[in-house]
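All protein chains but one are shown in place.
Letters are used for the chains, namely A, B and C, taken in the order the chains are written, and counting of residues starts over at 1 for each.
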């Protein structure tokens, strides 16, 4: 058991540190005016791409370094220690680029990957819909092929991060409603500036618009906009989701909810720090958050030995969200209503976490998946198997009415 | 809103009190040697029957008083205050007798109800089986009719209270396996001394045998042993279960888990009584147990106004079991390992409650029922509807192998 | 024994639901987060409905109803997040009535609105003086002090203080005084935190004139517990609303070919909301009954009700968001408004945690006695 770097890793870490010592000052400053943030982070990603630090796990042929997830983590740790941000387009570089590498045509690879890597074109992921969240294969956004081979797309996507400054989106649409739901899907590349695309910020509990809704009104797509073949969209989407799990997996350590952060707030009230009830609660959430830190290190060990983390890695998210909710509740119980000021860091956690709970699929679906795939428990009866999507929808409408 | 008696109720209470003042000394003493307990309680029930206090809700024609559940509750309260036990055969008088009144033949009523009331013959309920608990309609005990009209019964029942000193049992058996499971059931009266009946104490966590297993090996039953008609056993069973809910409903007040009982143990340790963590936990379980007391009073108000409690009354059991488990845990945390001595009252609670959790159906099934019947949520998909029982069993065997 | 609602109580409840239903209070709760001026003034509604004098005896110009009747109104207010100033006014009015305050009839009519400068009765582990909520942190602050008929001190997070005409002040030794809020030396700073439906104020008194009320220590402490049960009743109303909304959505939202309410994870969680609602409501009944018939149990009952209802509210509002998935955590949805209500209420008037501690304190005192 060893938490330390191998000699090769230590050497790599030294190189990253060396680069940072020289260039950290070029990173975007904190507290930039809102309109300057994205341009500054674009420029910074470009700088990182030039230095070979933007997409270390990409193959060299696409401009990456052909390295492993551990090197990615080392970069994350060193950047975090140096207090500088990483790349702007984590979604594109971490998930969508690799999907295009796996399923895209040679033209798509040569056209899109370079500008993505250098943040000349930022990407967004257009999968979830209001009625297709955990049940992603239920997407209703509809693309119909025209006689000239082009497509017409209509529908709505939601929870789209970065849509407002993205050049392209990778979009999952239904191209055939008369076959079972997993079979009638196709993946598309959509230019976000196309006519008929409308982007609207989606405000969260806190009032901030952390996500977007994107509406498509008869948007024209080129015949070669499909990725991975017509009707094969579900398989393409699974690739993206696998990379999503990897991206999240290697970026854990509890989303930055270190137990010390909450302990500090409590220590500020000496009365509370000596209250056994407060200490019991702090001790419980503290243990949970510490365990996540080491669950993260265990995951890295797995990655390093070449295995892809299983669905049980998702348990860390459940733990983190629950513990951070409880920790923020505790701090607010101690500090009183003043900790609920909208600009307070704990009020922000309180507002932010309820939404995070179902991000990337609800906890219920995650527990189903882990119960079935990890523990080998039998699945729920499925009422939607083998039934054409159009009939499923008709049944739903009937059941509600 | 009024917790007090109506004048009629007050008068009734006075009469009960008056009788008790005169006769309480005839009640079985506490701490009788084990072998004297049942005879003494039999004699006491006979005494109560003579005084018209044994089956107040039974119609007069069967020896009852034709009164309502409130009078039953008043008796319970006064007996409890006087520190004397109630009747021995709560299951027979409360649930099985009323079932026979509803579904039995005239001969059955005149033959069985009198001796039941006077505890000359105690009864037991033979419904649950090892593989038919919450899913009661899955019973496998098999009764086959013979050419002479008599029946031959084989199978196993479990969780049978009082079996070891019962004269009769009311038994749910399968008489036709080739129809869907609710349709092939029949209810029987079974003499517990018949040849082929074996009774075995079932020890619980504590080591005490609070229940029995009963085995039936080719037991002969008379042609007139059926209650409510061949194939109509499920309907008959539902009547029993309805009276079971009523019996439990009017006997609540938290199964005697008064919050003061736990507070007393904690107050014995002045250190603990000033520990905020201990107080928080005591306050929470105390609130839960107090709420059950008033939930019980609300239920009585409902009964008094003539309504039969709905399935949501079962929530009180969930609350009570969970709160008492937590309360016993708390007390043991405070008092340390010594509270785990086998003869300690809190160790007994700790041992007893895990089994109580699933008594009368698991919490999961109860929550399903309440969700569907009270909140109107849609049911789970049912895979056993309309399928012959024999085929269901075959499918199970296949799935496991 | 009858714990069902009387005909009069059903009428009171239905009338409250009707009166409050005329204003879009839930929408206003959202708008007021960005512009507090959007908070509707419901005091005229309260006066018209007779709620202002609900706990004032008939001789004092009130309706002479009981604590449970007040809870029925509070439940309706909680159901629609209506910011009626009853949490401050009703407990204060009960104390003004008990102390035969001169201006009682105007208070009962509601032409003069009252607020209780929420002082906590002694108890628990922190000594035997009355204390008040600190501005922040968990240590308790000293209650105001009086010298003769002059009273000074600061009380923070006072429900319904902004705009109140009469402030009922409790000092460190448990004396209650009625203070005219219009006089010099009284300063009320309105504060809004997270839930825009609730009017709160930090009040500072600088040697202001007060009229000492002739009340018993028990009456003073019961005013605090009245505020506790009103918070509890509001919470139960909100829980019921959350349950209704969540059940409706669980029936119409489909995933994997089934309504989500058919899945045990959702179904059991909603039954858990119901279970908590039932328990909290039973304790409201206990509190209402003890206020009338067993006054020595009122502190226990009120604390248990606050504790139970507070936990139910926390659970129900989180569950409402959770059932809705991501959409339940968006600004335009109602769920976050109920959630905000839960978050703030949990930390007011000693916090739900202190109420739980008081339940333990009462139980331990009971067995020691």
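Definition applied: a residue touches a chain if its C-beta (ideal position, glycine included) is under 8 Å from a C-beta of that chain, and two chains touch if they have at least 3 such contacts.
Keep in mind it's a predicted model, so treat the numbers as computed, not measured.
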item	value
Contact set of the excluded chain (shown chains only)	A, B, C
Options B:35, B:148, B:195 or B:342, residue touching the unrepresented chain	B:342
Touch residues of subunit A, complete complex, unshown partner	1-6, 9, 70, 259-260, 263-264, 266-267, 273-274, 276, 278-280, 282-284, 286-288, 290-295, 297-298, 300-302, 304-305, 312, 315, 318-319, 364, 367-368, 370-372, 374-381
Subunit B, residues in touch with the chain not shown (by the definition above)	128, 130-131, 133-135, 138, 158-159, 202-205, 207, 268-269, 271-272, 275, 277-278, 332-342, 347, 350-351, 354-355, 357-359, 362, 364, 367, 380, 382-384, 387, 392, 395-396, 399-400
Hidden partner chain, residues of subunit C it touches	263-265, 268
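Just so it is clear, only the chains that are shown with their structure count from here on.
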item	value
Label of the chain whose CA centroid is most distant from the centroid of subunit A	B
Closest chain to global C-alpha mean, per-chain Cα centroids	C
Subunit B and subunit C: spacing of chain centres that average the CA atoms, whole Å	41
For subunit A paired with subunit B, centre-to-centre distance based on mean C-alpha positions, whole Å	53
Residues of subunit B whose C-beta touches two or more other chains	276, 278-280, 378, 381
Overlap residues in subunit C, where contacts from two or more other chains coincide	251, 258-259, 263, 266, 353
